[in-house]
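Here the complex is missing one protein chain, while the rest keep their positions.
Chain lettering (A, B and C) follows the sequence in which the chains are written, and residue indices restart at 1 in each chain.
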């Protein structure tokens, strides 16, 4: 097979060249099944995988990336995986096995997924969320796994609400007598919030819990089916809980500290909230990139 | 040049083949300057152009499409064009000249553009809108031109507002005494509305007027800069003008009849409004595809 | 419940208003299971549903749309549906039941789906395709169903190939002696082709067959995993079958006539092919919108 080897362009040796930080494939789509709490979740995942490349080697063997993804997904049908991040971690380790020249590997996965939600007094329906998973590995150095969710919900602006109340009370003095906590009109809008947390070895973090943490930190969750009464309840609830994007991020940070008391200080956390402002054509944005240790100090 | 001709794959004759409805290029980006009201508007246009193809010819000469686009844009620098749809029409005619085998040509163009807007008592800023133009031509049969705009604005829901008012009045009887037209909380959200109208020969339609028609048919326009007071005014204005997407489309249709009294019954009109609902993860949508004649009857 | 009725904003009667062509919801995401050939396919569907609205009624009852979608998907778990278009048709009929004022209903669905593919001599993997379904109904007038697929594949340009061959033979006379059908270098690129066909009553059309028709009309299908040898085979195959987008559309039309001999002349067909040209920053595009009858004549 000498001939074959001479066709291995990728392994050709380079001199005076440059190391590459990440080389791989992006936008691979695959059906994935995650087995959790006794039932299968069928996901359509979009996957990016990378390894680094030493300065002496011309190319990474790209087809090995998709082979590894395919093999590990097939294995996950036989030996069920309980989470997308577990699958990402398995792919990550296997990438280092297969790319013997690499010292680093990274896997990113995302998929739509659904949870049943029911507004108080209303009808249950399946709401869509986005599930994200990431794994990175340094050769010989263990593994880092992260799980994340993107949640759509509703924010009502606290600032506009107070200014409007002040203006309306000047105009309609009878409004001064309603209780101070009566919700007042404001602008409200669709919000997208992302929460990503590192998953230490031996720990399981439920993506569903992350969705719950985000939903309870918004002015209100949103729902597919709302009859007239449910709609009014959601609108009132949102205006009783007006939130800046800043408030949303901080509430999530606070809830994380309570929920994950047992997790190590070194655990990475990213929270990002974006409100598609109804009064502007641009969005409002807030973000914190941190560790549990920093948050606790 | 016999050799050259034999390389003209596109002109090769086919038997027993099929006519094609549209063949061309999509996603061509070009800088375009429109001269109107004494000043230049610099646009970054995205352009699609098509002709039909008879069953006997293998291929359309694709490079001619981009040549025509480029030539007509260059000519528009010397002999100024006053609108994107005028430029689209010129390209359309030239496509039929250049593709001698075609009997139909179509050009679609779109670009971001900006108009100065100032909330009452607030600061002026340039607001972004989307400008659209279309032209189609049948050989020997004149030309059809259309101009359109996409406008982002705000809608507040009339239905939630009434249900909330009813519920709040049950809870806080003092609220029954405020005037019936006092705005009440509701859900409100970013809305995108598109208005497209045919431009008959010898007629000019101002895109800026179309933007104005859409903005005045929403619950409120939206603005880049809103200080605290302006924000409250916009929020109150939107809640004093609650609108379903259905209302938005119908108000625009009504305003079109008033504004364009002089235009022919045959003039095509499309109005489409989509609210990115703050209480749902999906959008609400309404559309009318019609002619001025149908609307007048 | 008199009070309740007075809150029904949507049913409020209008005078001198306008009919609306389509009113509904867009971007609803739901998990859907289609049962076919003895196995379940789990899809993440994106769904738009519309009805028309008479001029006398203020609003469509938007929440009924999502209720109908949810109910029909739930029913499809108990009474299995064999295709996305069957589900779209069921939703369409139920929309007319639930919106008693409507005379027209429309449902559009799309989802990623996967089929196993294996390059000759290579490794099988699941390839992603896009499945599309549409149903429309006029009250009392039966139903129209359509099924479609979007397929990514590869096109190699026949024109560049011939010009290059001519130029290379001038430069390297020994190249004149290779057989005329030896593939020559050309530009090749990712192509996206859409095939949509009406599904008459009592007829089943396999989406998988549509994918097959498109794949065999491209220069070559594409694959997730290609080892060195497979890659060379695919590249040679593509260059032995160079195709303009025009050729792709016409080959599909030809194959449709052969495959669906039994279908009625009235059956609607749309074929659209777009090549993301490697030598340009824009795309090449060809389309035919027609009926089987027109194609047969």
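Operating definition for what follows: contacts are C-beta pairs under 8 Å (C-beta built on N, C-alpha and C of every residue); 3 or more make two chains touch, one makes a residue touch a chain.
Bear in mind the structure is a predicted one, so any value in this text is a computation, not a measurement.
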In the full complex, which of A:163, A:222, A:241 or A:278 touches the chain missing from this view? A:163
Missing-chain contact, candidates A:130, A:237, A:250 or A:268, resolves to A:250
Touch assignment to the omitted chain, from C:91, C:184 or C:271, lands on C:184
Per the whole complex, from B:14, B:143 or B:225 the residue touching the absent chain is B:225
Residue ranges of chain A at the interface with the undisplayed chain: 3, 7, 9-10, 17-29, 48, 50, 53, 58-60, 62, 66, 158-159, 162-163, 166, 244-247, 249-250, 253-254, 274, 280-290, 295
List every residue of chain C that touches the chain not included in the displayed model. 127-128, 152, 154, 157, 159-160, 163-164, 166-168, 172, 174-175, 177-179, 182-190, 220, 222-224, 226, 228-229, 231-232, 234-236, 238-239, 276-282
Missing-partner contacts on chain B, residue numbers: 4, 7-8, 28-31, 42-44, 63, 66-67, 70, 111-112, 114, 123, 125-126, 128, 224-228, 231
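We take it that only the chains that are shown with their structure count from here on.
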What is the identifier of the chain with the smallest separation between its Cα mean and the overall Cα mean? C
Which chain's C-alpha centroid is most distant from that of chain B? A
How many angstrom lie between the centres of chain A and chain C, each centre taken as the mean Cα position? 30
Distance in whole angstrom between the CA centres of chain B and chain C is 26
I need the residues of chain A touching at least two other chains; which ones are they? 128, 224, 226, 228, 231
